[in-house]
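Excluded from the complex is one protein chain; the other protein chains are retained at their positions.
Right after this comes chain A.
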Amino acid sequence: MAFPYRLDAPELPDFSMLKRLARDQLIYLLEQLPGRKDLFIEADLMSPLDRIANVSILKQHEVDKLYKVENKPALSYSEQLCFLVRPRIKNMRYIANLVNADKLAGRTRKYKVIFSPQKVSLDPRRGDMKFYACEMVLEEEGIYGDVSCDEWAFSLLPLDVDLLSMELPEFFRDYFLEGDQRWINTVAQALHLLSTLYGPFPNCYGIGRCAKMSYDLWRKLEEEEDSETKGRRPEIGHIFLLDRDMDFVTALCSQVVYEGLVDDTFRIKCGSVDFGPEVTSSDKSLKVLLNAEDKVFSEIRNEHFSNVFGFLSQKARNLQAQYDRRRGMDIKQMKNFVSQELKGLKQEHRLLSLHIGACESIMKKKTKQDFQELIKTEHALLEGFNIRESTNYIEEHIDRQVSPIESLRLMCLLSITENGLNPKDYRSLKTQYLQSYGPEHLLTFSNLRRAGLLTEQAPGDTLTAVESKVSKLVTDKAADLRWNLAQISSPGKITDAFSSLAKRSNFRAISKKLNLIPRVDGEYDLKVPRDMAYIFSGAYVPLSCRIIEQVLERRSWQGLDEVVRLLNCSEFAFTDMAKEDKASSESLRLILVVFLGGCTFSEISALRFLGREKGYRFIFLTTAITNSARLMEAMSEVKA
């Protein structure tokens, strides 16, 4: 059932090196503060840290107690405190309060702050100038001299053999909502690290403003560095950078592939999931790592959910058969069986029962919420029929207070697929939403509008006027990327119109152009998928994956001009091919896809499928794993 890769599929590079690098660096940093110490960790960094260095490793390096950085005073009695945090002003405040409280109490301790993923690009020439917001805050708080600062350049966590995550869920909000470009540098550094370790990427493609900026910055880094890597043979033949805002639709759909569904239901965190008592059928929760090493999971992760149960029961039967072989064994065979196979079987048994439990739990939850209705509405939205009915469904969804996040997601899906809501619906849905879920969401709507996720259809005539104005602006200054950036996000009326225009999704037109809604003759056989649409029950080919497929096929954007224009990305789609082709054919079939702003498990499954079909192997680099709920939460304003 699970489709094996073609025999000639290229080998994946070994990414565990990244983990070792990060671990060694962390240990080095910890040893810079010799003696026993307490470690304060920012909540967001806890799971990634656990994947790099578990508690026993930390203990080996004289870490006494671990604390979470939160808004509570810490009761630590250690003489040395070490903080592992993201470089954020909020965290600096926390540390400053702690240090100042100590000062008031007349305590002297040693404090060390380790920033991750980076403090500032290291450049000794800057010398004594304070180049960093966080250090500035420390100084303002009067504790700059009391703490020592360091950085842990940990930006790439290998979650699986083909999946690297930067574990920066905040990237999405910071960049796509707040316009904060701080992480672009981090992305560029991460790409630089990859190219240092695994050789240069001979073919580069990308689409999106952030993709372009990251790419340019990365190129600059490569040029500055002594080019020792240039002679290296590339291991990875292509790199594709893609902004999340190129395709919100895919990320907003309900996931029905097993791994995505598990993520939607239980939330996979840093490659592992907490299965509660309802799954483990005991009274304890269990933390389970989900990756290629889990033999059962690796076979069902990319499957449509409707196939999973059948597969699992088949598997259970096979397992039983293997157990049954015990009967009629003589002592010697039995001994062999116990020493060699039994352990593996038991392990498989355990995993199998876990996943069956998870499936049951998912089924229970989904039937409760009229999952079928929901999926039907989503498909209707994607295909663009029965819009009225769908709108009513969404309204009812809101009225019944089913779930604030879900309601919001459906509204956004409607808006994007329809190029914005018509003014009447826009008002009424928002009013209903505020009545159901609270008035503070007025701010949420303002966020969503800014990000282009939930907009109002612009009246026709003004649109054309603006369009001509804007296109003139664009042609005037098209050359300068940064100028455009400036214009787009700067305040003012024209630019406001510009941004609303720039964010027109044109989904319907793109869908037609790229044939995203497959024409179905008869039933779509989910057991033997024929295209990437299987991840959405055959209803929709994910846009992001389709773009990647098309570009790889052409080895450029040629012939996709219209699509690029509809994506409002004419200036941010790029191709860069190495002049001399040193890449082996093996490496040319390895493709690194970089999702800026997160990718979903469904997209990963779709591309894995594409890879199997075409003999490619995809490697995924994402700022974080995301799904519709995470996107919506990132945009929501919640009362503190």
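Assume contacts are C-beta pairs under 8 Å (C-beta built on N, C-alpha and C of every residue); 3 or more make two chains touch, one makes a residue touch a chain; residues count from 1.
In the analysis below, contacts and distances are computed from a predicted model.
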| item | value |
| --- | --- |
| Options "Vacuolar protein sorting-associated protein 16 homolog", "ATP synthase mitochondrial F1 complex assembly factor 2", "Tax1-binding protein 3" or "C2H2-type domain-containing protein": UniProt name of the undisplayed chain | "Vacuolar protein sorting-associated protein 16 homolog" |
| Contact partner of the left-out chain, one of A:437, A:507, A:557 or A:574 | A:437 |
| Option from A:98, A:137 or A:268 whose C-beta touches the chain left out | A:137 |
| Residue in contact with the excluded chain [from A:25, A:165 or A:185] | A:185 |
| Absent chain, residues of chain A that touch it | 89-90, 93, 119-121, 123, 125-127, 129-133, 136-137, 178-182, 184-185, 188, 213, 216-217, 220, 224, 226, 395-396, 399-401, 427, 430-432, 434-440, 442-443, 446, 482, 485-486, 488-491, 637, 639-640 |
